[in-house]
Each structure stands twice: as C-alpha cells, then as structure tokens.
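All protein chains of the complex are present and in place, except for one that has been dropped.
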C-alpha cells in the first residue's frame, strides 16, 4: 500500500520535472500551441493563470497539494480539468489494453501448447513464429491487418469503433507481438516442467499429453509470464500510442503522446499517474495469480 | 586459478588407472557413438554430424549479418544513400533484388548497410536493458530486505512509466539521434527484464545447490557468479535474443512517430517506418527490412536456445 | 433506381462522415490560437464578414457592404440585417466590435487573427448595423484578411461565456452547429435549421441539405484512405499522393485539389548567418538541389513544381523559373569562389568549418513524401559538398530550434489570404522574434528596399499599383536565392463519388452548404 503510494508519487514527481525540463514553453501551449504568434501580454496572462510564473518548487508543491485533493490540474491545451480529460479517454484504452492482454495470453498459450506437443521441428517452427510475432512493429502489423481485413476483405472496420468489431483489429495488433514475447518467456519454464520427474509421474498415471500440459506444465509456464502482467500492461500503453493513432481510436496513449508533444505538463503527469495506478493494480492481480499458482511465493 | 589446470585433466577418456571392469558404469556418451556408426569418421566430421540443421542455418544467417555489419561493401558495393528519383518504386528485379524505395535507392544495398546501425541499436539497447535489469533484479532478488524493497520500488517506478513516455521525454530533451533512441529503448525494456530476472533470482536463490554453497562458506559474490547467475541466465538468455528483434522494432516505433534514427540513414527500423507509407504500392519496402529484423532475431534465438540446451544436456 | 443521381438533383438529409488527418484542435474557436485544423472545422459553423470571389477579390458575406474612408484610416462595415446567431442573438455592429475586441484581447491568445488585425486601433458602433473600424495605417489586406475563418464572427453573447465553454462549442451563423465533441474521436455537427446566410458562391439558399456531419479525426493516412475506400467515411482531407493516384483509378472516389493560399511550399535559406549570408553559397545550394524528378515520383503527379514565393492561387503571384535552374558545375564553381574547398569526405570546408546545413523538419507539418523529397535534396546537394543534416523534430522542438537560430534550411508552411503574406514572411520586422520566440522571416531576409516595397504595397489600395509593388518584391526574393520553392501547399480532398456539391472557400477549407449524399 505504502509502496504503491510511493510509486505514484515518484512517477508524478519525475514526470513533472522531466516535462518541465524539456525545451518548449508551456505558456505557448496554453495560447494556441507551440509557435503561436502571441504577444508578451498574452503569454504573461497565460502564465499567471496557470501559475507558471511561480518558482518551480512552488509550482510543484501546488501540484502535489492539488493531487492530495484529487485535483490533477487543468490541461494547458484542452483547457479542461485533467481528471475529465483522462476520465473520457481511460475506458477506451483500458478496454483495448485488457482485451489485448487477454488475447495475447490466449495466443501465447496456444503457441506454447503447440510447441509442447510436437517434435523438434514443430518446436523450431514455434520459436520462429514467436520471435517473428515479437518482432512485428505495431504500426506495420496494424497497417497490414487493415489492408487485409478492412480494405480487401471488408470484414472489419478499419477505423476503430466503440463496438466489438471495432476493437478486434486494434487489440490483435497489440496482442500478437505480446503473445510472441510471452510465449518465449513461458517456453523456458514449460520445457523444464515437461522434462521433470513429476511430469513423468503424471504420465505414468495415465495423464494425456494435453492433460499434462493443462494441469501441470501450464502452471509452471504461467509463473514467469504472470509476473510480467504489469509490465505487459505498460508496453500495451506504449503500443496504444501507435495503435490508437493507427486506428483513430480515442484513448490515453494518444492523449499522452500529444500532451508530450505539446508540453502539456498536467496531462502528461496525470496520464502517468493513471497508468502507474493501473500498473500497480494489474501487478497486484498478477501477484495474486502467481501466489495462487505458486504457494512458495506466499511465504515471502 | 584452478581453471587452467582443470582444462587439462578433464574428460578422463583414457584414465590412467581405469577402474576395474566390474566397477564401471555404463560408458560415457562419446564412447558408444565412436564404436557405433560414426566410429570411422575423423573428429571434425563427427563434430559436424552433431551440429543440427537449425544451428547450422542460424549460424550461417548470423554470420551473414555480422559480415554485413562489418564489411557491408563486400555484400553490397553500392551506396545506401545514392538516390535516383527516376528509379523510384521499382519492384524487385535482377538489377534491384529487393526493389527500390521512394527515392530510387536500392533496398538491398540499404538492408545490407543497415545491418550495422540496426544490430548496434538492437545489441546496445538490449545490453543496456539487461545490465540495468541485472542490477535491479539482483538487488531485488538477492539483496537484503531493505535493498530488495528499494530496488523493487525503483523497478516499479520505472515500470509505471510507459516506456514510450521515457523515450519521448528523452528525445524531446536531447533531440532525436540513434544514440538517444538506443538509450531510450534500452531504458524502456529494462523494467520488464528486471522483473523476469528478479523472479528468476528469487527462484534460484532458494535452490538446494545455493544452500550447498552457503554450507561451503562461499560468500555472496561467489554464490552469485557461480550458481545464481548461470542458473538464472537461461531466461536472461531468452530475453537477450528476443531483445535483439524487439529493441530494433521499438526503435522503429520511434521512427514511426518521427523521432527515430534521422533520415536517410539505412537503418532497418527507420526503413520499416518510412516504408509503411507505401505499404500498398510498394510492399517490398517494409518486407525487406522487416524480414531482416525477424531473421536476425530468430537466428539468434534459435542458435542461443540450441546452444543453451546443449550446455544443459551435455 | 432510387433518388439522387447527379441528374435528378440534390437529396435532403443524411449524415456526412468527414475524416480529418489534421491534428484535433484543442479549441473549436478559431480566434484562440488560429491554425488550419481549426479553420477546417470552423468553416462548418462560423462565417466571416467577407468572402473571396473566383478572382480572390473580397466580396460581401455577413457584411452587406463596406466603405473605406478617404484617408484609408477607417472602414465602415455594414452587416446584413437578416442574420441571427444560432443562440438567437442577432447579428449587429456590436457583434463585429465584440469579435474584434475578442481577437485583440491577450487573454484570448489569438495569433493568426491577432496579426491580421495589427493595424486596427478600435471599433466604433456607428449604428445598429454599421461598425467603423479605425486603423493606425491604411491596410489594403484587411478585407482579404476578414475572409479568413480565424476572423470569423461569433455570437457576442457566446463569447461572454468564457473561454472554456466557447472553445467547446462556439456559436456562429454557419450552416451547422456544434452539438457534441468527443475528444480524439469526433465532433458532431447538426444542421442549423434557421440558416439564412450562405456564402455568395453558394447555390443553395436555405439550410444545408445534410442533416448532420460527423467530423472524425483519423491521423494515419493509410487508415483514412482505407476508411474512405470501404465507405466508412465520405470525405478525407490530407490525402496522400499515392492515395490520390490510386483513387484516380477508382470511380467511386473523387478528388478535389485545393492548394492553400498564402505562401507556396518552399525551403527557406537562412541568410542571417554563415554560410548562407553569402549569396554565392545560396546560389550554389539552389543549383545543386534537383527536385523536379523527386516531385514527379514522390507525388505521383499530384503536385506541380512551383517557382514562386506565393501560392499559385494568389493574386499578383509572380513565378520565375530562371533563378532555380540546376547546374552542379556552376554550384561547385560558386563554392570554390566563396572559399569553400572540397574536403576528403566530400564535404567542403572553409577555415576548418564544414559546410554543414542544419535542416530541422517538423514531423507534424511535413508529410512523408515531403520528407523523402528533403532526403533527395540532401543527397543531391551532397554532390556539391553540402552536408545537410535533417533533424526530425516534434512541433515544439522545431519552433525551439528556429527560435534559437539553429538552422540553415527550413520549410515552414504559411497560410493566409492575399499577397500581404509576403510582408509577414520577408519584411525585416519578421526577423525579430515575438516574445513567444516566434518569427516568420525564416530566411532572415533583411533588405530595406524590400521592406519599403512591402510596406508600400500594404498601404496601397489600387490593385494595379499594388500588383506592381508585389512583383518587384517577389523579384527580389526569388532573384536573391533566399528560397527554394517546391510546390503549392498541398491540400487534397478525396470523397465518395456519391457526395456532391463540395466547394472550398477563402483558405481552401471545404464547405458543405450545398453538399448532398446519394443514398
């Protein structure tokens, strides 16, 4: 709990100062974006309104004070409370990231399962598939998926829509590379489990290869990957920047990207805070899963 | 210290005082093969026989890439930057095996010359990520409680940052360059690696053989380098070989956002990002560098895994 | 079958889906800031006092008529009496005064509109319908400028609401009203049923035929085109060259090429510092930079080479290919003469300095084809010994690089109505950065004779005389090798062939007053 608060605080602080350290005047963002031709008066007015004329440490303290009362500040560019901006964008991104996470897991399991059942050739093929999947850039994969499933086949919309069909392509775009990575991570432990004496016991008990996989190997394979859920979520957010752009999906990733580009400090820090919070929650869920699977972790 | 000494006295194939026949256990792995079907072959042929096709193929591919990185001019004598607008968007042909790009540059030449910067990004970013992760992971997985706690928090803060944000901030701070992209990508993959490595350390440190080393009075460092690291390294290895492809691709995502390796450098990620504009009119623009990335990563992974398996099974 | 073939005439109703590739505006009120994406969408719900006819002469729109004082220091604008804003406020002279005041208020943070009203001192409400604009100096560009969406007339009552509300839903007199804004996704525009003020070129006199416009933001060009091709959207802007060439083969898709007014798309050479303070080096650069073939192949024949500082649609445009011929040998000779000697790695040096040209490129402003063209120029001039360093930057960093004078080459679009844009871009006043660091004279052209010509032109109401002055000015700019014109600022729209009646207005933004959809 305390750890989580620390993480949130540190993330917000680092972001706050980092964005401020970046060249570019936030006041310009406030009055019409970088390169605005506004006069000194306009800039001064904007600075005063957002407290940018105060010393940095005072701005920081004010920001922290705001945080404590649940106020993430006001976006420079959007002129709306950050909580509102994020509140609008979060559900879409969460839906996307979680769908992709689940899909990625499912695909990874399929890959591992496939490799666990076959001989060496299929293992090599599996590895190739996994590495290939892990090395597919989101922007390329997404474009190809659009080309195939939207433009050519017309099965799915190319522009993301709020309904399920609109979610499929973006989620797949995120899930496939993730699956490749998870699959590779799982493979290692899956191999060890397959070669173990308890697997022999299970086989000697009459367990089928499939049963062996689902009842024994899977648990061992899932462990290292489960501990990665939080991190996977993080990469999904990074990936969301690209996927949301590609599929014209409203969401946090794009908000973040645009905010960094516009030096919109409150939105960047706010988004980081939310992502950090989501990370903490998902890691917690991943740890729970891990503990569920592996009682050895419970004691530590 | 005892290593040089150890090399000499290793496989006791011809032990001076062979144990009495009735004490002998089933013979070592080499012996039967020798007397068996391979018996007549010279040693090097026997070595070759054991090399698996996968290993061979992977090694050949990697060698090619390394050759391309070291001496690109040998494989592709032309200049990767030579534009020729008249020749733009040529599909693959004998003159241009991988076609030409939007400025009429030869894609084959660019892919070959791209090996060095791309592999450098891949290797360096992965190395940055891994080293950081090893430090964090070791602290978290092995250190005393307070260090575990601190490292754990640091990792988490790291994690909580979407990797792309780190990259964007860094680039905004210093301007885009391959070095910054490499560092940014390295930093953003580090937390994931740290997590895996930390978990692996935690698993290994509870192992019986680590206890055995404690019993021998070995200090932390010796236990770490002798047992914990090598045994945790399996997964690190996987990460490293995977990282090669992944980091190149992450860097290309920065190029997609217009923040990667500055044009017109022939770097695979940047080529991918630039070529995606013409996905439909000139698919070869992305297929060629994409295949290069995948091949390099796959070959590294397959070879690495295969070698690792050998070490484990020998 | 069915209704609404071209022959049968317009159909009522329907929802048009527009996909914009531009960045989503952060404020829908184009007074605030003032960039092109704002103009695009604001055209649908806001209108201006003047419009431009096919000769780009100002003609009445919301202003019924105007009269310039003898001394050119006051302009009486009379607004129409039959127009009300969509919040019910009637259009009066007070509205004109309130809008100009709003634009000039520093709190608004207007940049484009603010600059256009530089010479306006104050607005007097002569009567209910007549506003008298007092000027500090005669301003021949004012009526042209009033046609820009960034100076659109909004309901004074709505402006009172404060910035946040006004940004979310500005109130004007346009054919549509803002009904919903789902950030990062779409803006929903509903038909204004009481619409009475179509622009002078409109064929439709009443409310728009379309019931609703869904204004979507689809930043990725390929996705945008894919959505158009599959019929998910009806219009896309920022159509990329390859998409346009493909669309030409598709009967279901039509193309509108509407170059933006103002400046042409050009590379500016920073003459304010070495090495481009030397005319010979600039000339050498231009001699070495071959662009024609690149434009042909990269733009698939959709862009035409420009030899002018002004957009080809502007009045008084002067194009001259003569200064832009290419000749590598001449380039080499010029550089030799200027003291730049060839180095070992092909890059010339002088006093130990390499002939390095920093070229910051904003990824938000340059499309991939354009960046590729820059790369080709980079390769071409390398032959002559120039070392061009293209730096791709985000917009803020890009402005930062300019403000710090860390560039030798730059390509900056500038959209505005009328040739007065030359004054903004090449008057020596434009070298001095505004407090925000912004300055428009990137070529850092500091020529008193040019300044005089541009100032004079801005004061001159007589079109012929004005034309003369601008021509002379352009001759200086082109002849001095300060810029390398490439093509008009590209502004292509693709739309489903089933959509009819799309036109563009003063700054080449599309209007859908006349538009209708076959069903």
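Lettered A, B and C in written order, each chain numbered from 1.
Convention: a contact is a pair of C-beta atoms (placed from the backbone, for glycine too) under 8 Å apart; a residue touches a chain by one contact, two chains touch by 3 or more.
Everything that follows uses one rule, which is that contacts and distances are computed from a predicted model.
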Practice problem: Tell me the UniProt name of the left-out chain, picking from "Phosphoribosylformylglycinamidine synthase subunit PurL", "Heterodisulfide reductase subunit B", "3-oxoadipate CoA-transferase subunit A" or "ABC transporter ATP-binding protein". | Solution: "ABC transporter ATP-binding protein"
Quiz prompt | Displayed partners of the chain not shown (whole complex) | solution = A, B
Practice problem: Using the definition of touch stated at the top, determine which of A:78, A:133 or A:212 touches the missing chain. | Solution: A:212
Self-check item: Chain not shown: contacting residue from A:194, A:243 or A:276
Solution: A:194
Quiz item: Which one touches the absent chain: A:20, A:47, A:62 or A:203?
Solution: A:203
Practice problem: With the full complex in mind, choose from B:96, B:113 or B:227 the residue touching the hidden chain. | Solution: B:227
Quiz prompt | Residue ranges of chain A at the interface with the undisplayed chain | solution = 114-123, 125-126, 191, 194-209, 211-212, 215-216, 219-220, 223, 293-296, 299
Practice problem: Kindly note down the residues of chain B that lie in touch with the hidden chain. | Solution: 2, 5-6, 9-12, 15, 19, 22-29, 31-33, 36-37, 207-209, 211-212, 214-217, 219, 226-227, 230-231, 311-314
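Just so it is clear, only the chains that are shown with their structure count from here on.
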Practice problem: Grab the C-alpha centre of each chain and report whichever is closest to the global C-alpha centre. | Solution: A
Practice problem: Compare the CA centroid of chain C with every other chain's and tell me the farthest one. | Solution: B
Quiz item: Quick one: chain B and chain C, Cα centre-to-centre, how many Å?
Solution: 49
Quiz item: When the C-alpha atoms of chain A and chain B are each averaged to a single point, how far apart are the two points in Å?
Solution: 24
Quiz item: Using the touch rule from the top of the page, what residues of chain A touch 2 or more other chains?
Solution: 22-24, 143, 147, 260-261
Self-check item: Where chain C touches two or more other chains at once, by residue number
Solution: 222, 394, 396-397
Quiz item: Any idea which chain C residues touch chain A in the complex?
Solution: 19, 23, 26-27, 32-35, 106-112, 114-115, 163-164, 167, 182-185, 216-220, 222-224, 226-227, 229-230, 232-233, 364, 394-400, 434-438, 440
Self-check item: Residue ranges of chain A touching chain B (in the complex, touch as defined)
Solution: 3, 6-8, 10-11, 14-15, 18-19, 21-24, 120, 124, 127-128, 131-132, 134-140, 143-144, 147, 177, 181, 184-185, 187-188, 223-224, 227-228, 230-232, 234-235, 237-238, 241-242, 253, 256-257, 260-261, 268, 272, 275-276, 279-280, 283, 296, 300
Quiz item: Which residues of chain A touch chain C in the complex?
Solution: 22-25, 27-46, 77-80, 85, 88-89, 143, 146-147, 150-151, 154, 157-159, 244-251, 254-255, 258, 260-263
